[in-house]
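Just one protein chain is left out here, and the rest sit where they should.
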Amino acid sequence: MDNLVPLPSLGMIPERDLGAIPILDIHHLGIDFGGLHAVDDFNLVIGRTEIAGLIGPNGAGKTTVFNLLTSVYTPTRGVILLDGMDIRGKSTHQLTKLGIARTFQNIRLFKDLSVEDNVKIGLHNAFTYSLFSALFRLPAYWTSERKAHETALELLSIFDMQNLADQPAGSLPYGAQRRLEIVRALATSPKLLLLDEPAAGMNPSETGELMENIRKIRNTFEIAIMLIEHDMNLVMGICEGIAVLNYGKIIAKGTPEQIKSDPVVIEAYLGRGKEASA
Amino acid sequence: MSVYSTILRQIVNGLQAGSIYALVALGYSMVYGIITLLNFAHGDIIMLGAYIAWISMAKFATNPVFAIIAAVLGCTLLGVFIEKAAYKPLRGAPRISLLITAIGVSFLLENAAQMVFGASAQVIPSFFSIPPLSLGSIDISGNAVITVIISAVSMILLTFLVQKTKMGKAMRAVSEDTDAAQLMGININSTITFTFAIGSALAGIGSVLYCSAYPQATPTMGAMLGLKAFVAAVLGGIGSIPGAMIGGFAIGLAEALVSAAGLSVWKDGVVFAILIIVLLVKPTGLLGKPMQEKV
Partner (left out) sequence: MNQQYKKIPMPLRYLINTLLFAAFLFGGTALIKGGAVSNYYTKVLMLLGINIILTVSLNISTGYLGQLPLGHAGFMAVGAYASAIFMTHVGMDASAAFPIGLLIGGVVAGLFGILIGIPALRLKGDYLAIITLGFGEIIRVVLLNIDSVLGFKLTYGAASLKSIPKTTTFFNTFLCVGIVCFLIHTMMKSRHGRAILSLRENEIAADACGINVTYYKVLGFAASAFFAGVAGSLYAGYLGILNPSSFGFMKSIEILVMVVLGGMGSMVGSVLAATVLTAVPEMLRAFSEYRMIVYSLLLIIVMIFKPSGLMGMYDFSLSHILEKIINWKPGRKKSAGKAGEENG
């Protein structure tokens, strides 16, 4: 694991990412829901190939942060810079085209469509052709569809799922569904991949495989990954930088070692009961 | 002076129609509040109430009081029956299925009535005749006054029922959170049935009042009336009881104003235009509560 080095703005990124614009640079992000500060004064920097973790007790606001980053919610305060660009006013699908992809806490697959179709929808903007070409089956249609088909199978092979291509996505076992969601997100060629509890419901060996795969994805595609997780083995195992959220505010930021021994973090978890286990 | 009396007469008409819309809208709102179903068949229950009254008085020559009771009772029983036969099996089914079933029930009622009673109108002997009231030099229809009074009384009783009785509390609880209500020991099925019964009873009263103004029964009379009452419920905020009342009067008055302006052929269009404006500006209506989908 690389050392984290401080940046002039309020954060730390991996050394190898110095010299490039951080993929994500968030300043004083906040959102209020009816008087309640669901997220407040959230500052974070993520390097271009960093694996970052966002942890915290249930209800801390982690998914809310993801929703803010993907424009599902509009921030009340603050600035989000994606690859140096202010994303204010951009819609969710525009942000996906600009390079943010995500998975969801409660899996959101296209259940009645095939596995391959799920991935192809992620490839919607990768191999384009007009409606006219589609309607009259012009050459552009055939070429793009073939490429989409090949690319979809390639992506599915990351998780060795290419044989499942024709199955309805809803018929997959839970773990496979989670993996499919990740493949679909990757299909959008993101620069930043947001994973919301990717290991939920997985046993230790599946989690171990997932950790390998996340690293493999980062190394193959050279992208940044931010994940929300409760499984501490996973988080401590692969994250380079971790931010801890409690009641909508960041209470600690740093490397796994720093976070593990931070008394504020420990209190936030232990003080609320037995949250700190995998 | 005649313009003034025309407008006043139209306002009275509007209040009369509005109170009927309000009674019917209440049924829509209550059912939607409790099982999130748009009961398209609600309007047709009114139609059957009218036919019951007609059968009672024209065929069996009973006295009007008996006919009224029969109509209200008939509507109540029909509403309960429909709930048990068509909607209960679909509890938990996707909303589209429920909606389509409700449309099917509505269709069924209309066509069954057409088959049994024929498509042409049946004249209902009048329930009561009340002399017009005089306000200075203006006459107000007695029927209109009675309609508004009876509606108001019904709504007051309903509010009392919902706020002060145990069953009313149960209705509110199930509307708020069905699972929690069940865990508190509330019998969901009987609460839902009761809601349908009350809603249908109100529709029955509405039917009687409607027939006192327009004393005829046709198979499709419930359709447009139901649709407009439905718009009233949406306007007031579907799921909200005070909203249904406000919505009903608003729609009634709107129609009256359109007629007063001499544009009565556009009445229906205006009502639906109101619907569209409400849905675009504030879909949850004047008093409704917004719903959030969790991402």
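Labels for the chains are A and B, by order of writing; each one numbers its residues from 1.
As a working rule, a contact is a pair of C-beta atoms (placed from the backbone, for glycine too) under 8 Å apart; a residue touches a chain by one contact, two chains touch by 3 or more.
Values in this document were obtained by computation on a predicted structure and should not be read as measured data.
Trainee: Looking at the full complex, which residue from A:Gly30, A:Gly59 or A:Pro168 touches the chain that isn't shown here?
Mentor: A:Pro168
Trainee: Pick from A:Lys97, A:Arg215 or A:Lys249: which residue touches the chain that isn't shown?
Mentor: A:Lys97
Trainee: Among A:His27, A:Arg77, A:Arg108 or A:Lys249, which residue is in contact with the omitted chain in the full complex?
Mentor: Among A:His27, A:Arg77, A:Arg108 or A:Lys249, only A:Arg108 touches the chain that is not shown.
Trainee: When the complex is taken as a whole, what residues of chain B touch the one chain not shown?
Mentor: 36, 38, 86, 89-90, 93-101, 103-105, 107-108, 110-112, 114-115, 223, 227, 230-231, 234, 265-266, 268-269, 272-273, 275-276, 279-280, 283, 293, 295
Trainee: Please output the residues of chain A touching the missing chain, sorted low to high.
Mentor: Those residues of chain A that touch the unshown chain are 70, 72, 91-93, 96-97, 101-102, 104, 108-114, 116-117, 120-125, 127-129, 131, 134-137, 141, 144-145, 148, 163, 165-168, 171, 184-185, 187-188.
Here is the rule we go by: only the chains that are shown with their structure count from here on.
Trainee: Using Cα averages as centroids, what's the distance between chain A and chain B in whole Å?
Mentor: Using C-alpha averages as centres, the distance is 50 Å.
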